[in-house]
Every structure is written in C-alpha cells, then in structure tokens.
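With one protein chain held back, the other chains of the complex are shown just where they sit.
Presenting subunit A:
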C-alpha cells in the first residue's frame, strides 16, 4: 500500500517514514518552479494549500527521522520563507531540526538555552514549552521535564496532550498514582477518547498488581475493569479494551471470592464479573477468527496485537483442559 503523504510520520511504521523521505527529494524539486511571475500576477497563480504545507511538515519530520538532513533543511527553509521565523509552529520545527542535527551534549545545552531565551520573552509559546520538556526528557533529565510540563499546565490546564505527557513521565518514574490522576485529567478534557480510557485501565491494572493488600488490590482491579468497560462501550470491537477487560476480570475472579463480606459492598458482584469475562472471551475469539480468515472490513488490527490475543486465548483453553 502506498503511504499517503498526508499521513503524519511520527507514530507510523519505519516503512512509511522511509517511503515519505524517499519521496522528499522529488517533492521538493517539484515545488521549486523555474520562474516566478511579477507581483500582481502571482495573485492569480496561488499554489498555497493546506495539503501542501501538511506535506512539507510531514516530509520534514520523516527526513529528520530517517537522517536525511539535507532534504529536511530545504523543507524547513521553505516553511520559514512562507510563514516567517517567529511563527510558533515554525520555531518548534526549527528547534526539532537543531535537536536532530546536534552532535554532542554541549550543543543540546545551547539549544535548551535558546528555548529558555524565547520563553523569557514570551512564556506562552506552547510549542516551545513542549519542545523544551521533550528535550529535557530526551536528555534523561526526567524530573526537570516534569517541572516543565507542570509549568505548561499551570498556563493551559486544558491541554490534553500535555496531561498525557505528564502521565507518561510519572509512569516512567514509577509514580502510578500521579500517572492515574493525570490520565483522569485527560479524560476530563476529552471524555470520549476510547484509547485513553483503555490506557487508564491498563495503568490501574498495573497499579493493582503492585499493591500487596488484597482488599486494595480488588478495588483497583474493579476500577480497572470499569475503565475497560467504558472503552469498549465507546468503541465496538476494540481489541485493546477487550484484552484488558479479560485480563482484569480473570484476575478479579480469583481474588473476589477470598474477600470478606464486609468489603464486598463496593465491589462488583461475582456473577456480573463472570459474565463480563465470558463476553470479553467471546468478543476476542470473534475478532481473532474474522481477522485471521481475512474477512472484508476486518483487516485493521495489527498482527502483533492479534498474536497476543491468540496467546491469551490459548492459555485459557490449556487451563480448562488441565
């Protein structure tokens, strides 16, 4: 499948990044016209479009990722010519280019100082605030990155991306409680994001596996189960949600019967947990069957996720056979 030039290359596979950066040279060449008309006539020949600049941005990111810095420089210069040096987005792109081409730690420190200078003039350039936090994280100074993202959130508390980043930073430091809190803040901003509900379920599940106290663990597992339920309610056939739902309910079924009667009041009844577990198993088996038989309209799941589902279901059947 030919990758679209409009697809942002950040989260995509290396193959798409290669494809984009290979097309970069010819794309940039095609954009350079041999002659330009004098001023009033240029108004009739408008080549500006959103698509064009989206492709420029994607090309720049893909070239930086694959290490084709010459093409990246050309794309960056075109963007600077069009939007000016002080545009928020262009400043961040220029910073990205500098970061990617920096040779050693000293240069990175200089870039960081440059960011600080920009922010001293105007602390509300959010793209640079984010770049600064990302650079700190990339340099391994996670604690400072946390402070930077917190400062950003002081200024703009409805920035879901920043809350998600802060949650990830806390998670990487093992502070699960804070991480869960940040994800809840994300859900306050975007309550319909089914992947964030699943993510919150996952982090809660990990937190449950870490706690020693049985009562607390069941409570966290029940919480995690509810998050996964919400994610599959928002999205039919959501593989990640059903996978998590199955994991959480399976563990909950082993821990629930050992609870004292007094504690069971705020826990879900065993019968409904059992039902949810069966539903998740049936749904996962259905997804696996239809995807692996190559049914039309069921080709969107990633192969790695399907393999994980197969493993989970196989483990289940082995247990029953024994």
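Rule of thumb we're sticking to: a contact is a pair of C-beta atoms (placed from the backbone, for glycine too) under 8 Å apart; a residue touches a chain by one contact, two chains touch by 3 or more; residues count from 1.
Note that contacts and distances are computed from a predicted model.
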Protein name (UniProt record) of the chain left out of view, among "non-specific serine/threonine protein kinase", "Magnesium transporter", "Large ribosomal subunit protein uL15m" or "RAB, member of RAS oncogene family like 2B" = "Magnesium transporter"
Key: Hidden-chain contact residue, picked from the options A:25, A:160, A:267 or A:306   = A:160
Candidate in contact with the missing chain, chosen from A:28, A:64 or A:176 = A:64
Query = Pick from A:100, A:175, A:253 or A:267: which residue touches the chain that isn't shown?
reply = A:100
Ask   = Where does subunit A touch the missing chain, residue by residue?
value = 1, 4, 6-8, 10-11, 14, 17, 49-51, 54, 61, 64-67, 92, 96, 99-100, 102, 126-127, 130-131, 133-134, 137-138, 160-162, 164-165, 168, 186, 190, 192-196, 199, 233-239, 297-301
